[in-house]
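One protein chain is absent from this view; the other protein chains keep their places.
Letters are used for the chains, namely A and B, taken in the order the chains are written, and counting of residues starts over at 1 for each.
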Amino acid sequence: MAHTLAPYLEVIRHTLNAALCLQNYPSQVVERQSRPEIEFKDTAAVVPKPLVIARDENEKCLIEPSVNSVRVSIKVRQSDDTEKLLCRKFAGFFTQRAEHFVILRRKPVEGYDISFLITNTHLEEMMKDRIVDFIIEFMEDIDKEIKDLKIALNTRLRAAAAAYMSQFSQRG
Amino acid sequence: MLASLIRRLEEPDIEVVNCHAISLDEQFLALCANAEEIYIFELVSEQYQRTDAVLAKHSQRVTGLDWSCHRRLLSVSEDRTAFVWQQDSDGKWRPSNVELKAQRAALCAAWSPDGDRFAVGLSSKDTALCYWHEEVNCWVAMKVGKAKAAITALAWHPSSQYLATGSTDRHCVVYDVSMSEEGAGPGFGTPQVTEDAGAWINDIAFSNGNVLAFTCQDATVRFKSLVDGRDAPVENIRWRGLPFLCLAFVGRTQLVACGFDYVPVLFLQRDGAWQVAGKLDLGAAVPSSGPGGVRESYDEARKRFRPTSSGKAATSEHSNTITSCCPFKDGRFSTSSLDGTVIVWELS
């Protein structure tokens, strides 16, 4: 029980559901513009304190709410150097293609691996449940993907090593 | 709680409705599709029919619409302007200018119940109170109050003497805005009641029974009866779902709140205390609008194209956030949603 991902993701799902209550909010600072309050912090009153949901120090999720935008940042578990490398490559792959993912932020928030930025206009175009599902599925996938990649990488390493070693055994 | 659906409006080219207003006699419906234009609909044989009128004077998104009891339409926009529209004898809608003097976007608008003045909530942290100035032939604004953040909600007292404002700085303030022939009254602009709501305010409403209701982002509705003076206790009613964006009194003791739950929620006053009565449910009854068969097959088709996620059945008539709500006759009100529909409900 203590080591499954599901309860953690369930908490994030409920929290996102509560945080994605966004409305249009024209800037109080700049004329004729609406911009994400969570990025620009024009009005302190509409940017509540962020929330953290953590399994432990290495795996957590930061949710930063505001009146018209929410920033969701994820820290993926990386237990060794291989996983660290894989995670960096994986996150890099996505962020370089951020425009295809619409809600992905180009640069993750400091201390996290990947960040999403959801604004009120996204909720006008897309269904809220789908956005939440997307983020949760993304988290499930990235976890699975890194584990699979690691296994695949190890298998290939072993195969390569075996192939390399086989020439010595034939000669011997 | 049961309610019935009186009529429903869905236009193929309107995908998002960010605000709407229906005149008190239900004859006209004005709506804004999250853009600069305002569309006018007229009630013809119990259904709203689109008229050719497209009111295009604003240069940015329209944020607030309201009909006066004299059937004038007030529109305000993020472009810092406001217009008052009136229908001529030839059926055309003519705007009259409003000297709003706004520094930032206008966020909400409300006519006084007597229809002589109106208020506009501004992103520049104050409220513009406008009245008709005969000499300059134009609506002229006076500024009321100064909050610490944008004014997002307005409500007039039924006497047209007091105006309640709600701001994202968490405070709800009721101002004295009485005016005489010569201009501002002696107490003009003085705060009468101030309440801290703990979170930013989304909407305010005044009942005919002198109850002030306001809702904020923390999914609570607070009631304050002003019969007992300005120090009366605030009743804080928590809702177990998501926050509300709009409120409407549909009777002395009935309040509807709508917002991020996609469905109106009814609050009732019983034995002097306010309480949650529950979500409004249309039940299994086939709505009275249009021939039943057609409507059913239409619903069927709509479900097919808009599958709800995770196998959850659609429990309400709206499928996205309800952004505005306006009451008219006792027990009747209308809601508009980001899913592009406007619905007229009646409590049963």
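By our rule, a contact is a pair of C-beta atoms (placed from the backbone, for glycine too) under 8 Å apart; a residue touches a chain by one contact, two chains touch by 3 or more.
Everything that follows uses one rule, which is that contacts and distances are computed from a predicted model.
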Item to complete: Quick one: find the hidden chain's UniProt protein name among "Transport protein particle complex subunit", "UreD-domain-containing protein", "Actin-related protein 2/3 complex subunit 5" or "WGS project CCBQ000000000 data, contig 00102".
Response: "Actin-related protein 2/3 complex subunit 5"
Worksheet, complete the sentence: Touch assignment to the omitted chain, from B:26, B:218, B:281 or B:346, lands on B:218
Discussion item. On chain A, where is the contact patch with the chain that was removed from view?
Written reply: 1-3, 7-8, 10-11, 14-15, 17-19, 21, 48-49, 51-57, 60, 65
Worksheet item: Can you name the residues of chain B that touch the chain not displayed here?
Response: 170, 198-200, 216-220, 238-243
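Here, only the chains that are shown with their structure count from here on.
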Discussion item. Roughly how far is chain A from chain B, centre to centre by C-alpha average, rounded to an integer in Å?
Written reply: 37
Discussion item. Please output the residues of chain B touching chain A within their complex, sorted ascending.
Written reply: 16, 18, 34, 60-61, 63, 78-80, 103-105, 107, 123-125, 148-150, 168-170, 199-200, 202, 217, 242-243, 245, 259-260, 308-310, 312, 319-321, 323, 338
Fill in: Residues of chain A that touch chain B when the two form their complex
17-18, 21, 23-28, 31-32, 34, 43, 45-46, 48, 67, 123-124, 127-130, 133
